[in-house]
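Yeah, one chain of the complex is gone here, protein chain that is, but the others are all in their spots.
Coming up: chain A.
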Amino acid sequence: MELIITHMFQNVNIVFQYWSDMSKKIINITAKLDRFVLKNRMVSAALLAMQQTLPLLAICVYAQLISQLILSPNALFVTLFNWRLRIPATFQLQEMLSLLEVFVLMILAATFTKQYLSIRQVTNTVLPTLTNFLGTYFLFLGKGQTPTYDTSQYLLVILLSFISCESFYFYQKFISRDNPQPFAIRFLIWAGFVLLIDVSLHFAIQRSVVRSALSTLLSNNFFTTFIGLVIVSIVAPLLWWLGIGLPHELINNPSTINAVIKNLDTILTNTNATLPYPTNLYSVYTAFSLFGGVGSTLAISFILLFSVRKKRQHLGMLSLLPSLFNSNQLLYFGLPIFLRPLLLVPMIMTSLLGTLIGYTAIVTHLIKPATLSTPNTTPSSLIGFLGSNDSWSLLITTIIFALSVIIYRPFIAIETSEVSYEK
């Protein structure tokens, strides 16, 4: 008997050792890749620009949070406590918040331009900075309109600014090198050309063809299957990490998806009826893979609170409250997350882990799936419990959160020790 137990312990030890070595390898490879990516001029300029834009973004994120919790007509606390607040000029307030979001992008484009051209050793950066600042305005707003589409298109802003910077660099170097005047007609022609491209792209990105196609795709019953949910839990953090705006169904409450509506209809008609789609985006992905936003980044805010670096601690404190309500933009700009392999790997791992555990718990009837409607801006960490009225979901949520912390910890430790892009 003693021999069997000793043998078992040895086996467990071997498996543990194997996983430990594997994870060390993964972390080392990711860290190397991260250092390689950070050497890229465009990426390092983008990350610096994001960090410099952070204070403005913080104002924007907190203003939106206040609106979503208290001020808007369907705000969380207004709904929960049945408050009958009479907020004057609610519509104008929403419009102001949308404008602020675009202003953040304009500042990001301007800061990136300045950073990138400094790296390229261009001295006269005023005109390209102004051009990209205005270009972003035309790209998202145009003629006094409010952006009705997602403004988290960071990749688009950075890429367009990058192309504009490169074109300016070569234009100045090869065509206009003998002209020291920064606002010479030939430079103004360049600026006019860039702005024209931004205006034409404005009409292209305003068309919500891609987004509505994605929404239709997500309504497909394939995304109620195991494979479909696994794909979503991998692709969503990947696209978000790339700076591509995600459809509403992947960042918020996907209450408009067919499977969710059919489940709700069934449960409202008969509480004991068998659900047609027990596993779907709402009951699995939203309830267990979205703690703190895409990539379950609530764990990052939590880990940063205990960081040895003051700056990181402050970021943890600053991002914790919005993270509780599924907004992780502050971490995206503050760490930053954008295009960094070091953070992509744990994001996909935690997202996938949440989906796997949530899916298994539902199909084994350990917990009831979330089917009931929950108020807007409900923290994702409470969706599993509130949407199903099942307290066991809280236990699953706690386990997934604890595992997310374990997954993120070594990656954040490396990130905190090697902040190589900071000047």
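One rule holds for everything that comes next: a contact is a pair of C-beta atoms (placed from the backbone, for glycine too) under 8 Å apart; a residue touches a chain by one contact, two chains touch by 3 or more; residues count from 1.
Quick note on the criterion: contacts and distances are computed from a predicted model.
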| item | value |
| --- | --- |
| Record-based protein name (UniProt) of the chain missing from this complex, from "ABC transporter permease", "DNA repair exonuclease", "Acyltransferase" or "Heme/copper-type cytochrome/quinol oxidase, subunit 2" | "Acyltransferase" |
| Residue among A:52, A:79 or A:94 that touches the chain left out of view | A:79 |
| Selected from A:129, A:378 or A:404 as touching the chain missing from the view | A:378 |
| From A:33, A:324 or A:366, residue that would touch the chain that is not displayed | A:324 |
| Footprint left on chain A by the chain that the document does not show | 76, 79-81, 265, 267-269, 271, 302, 305-306, 317, 320-321, 324, 372-375, 378-379, 381-382, 385-387, 389 |
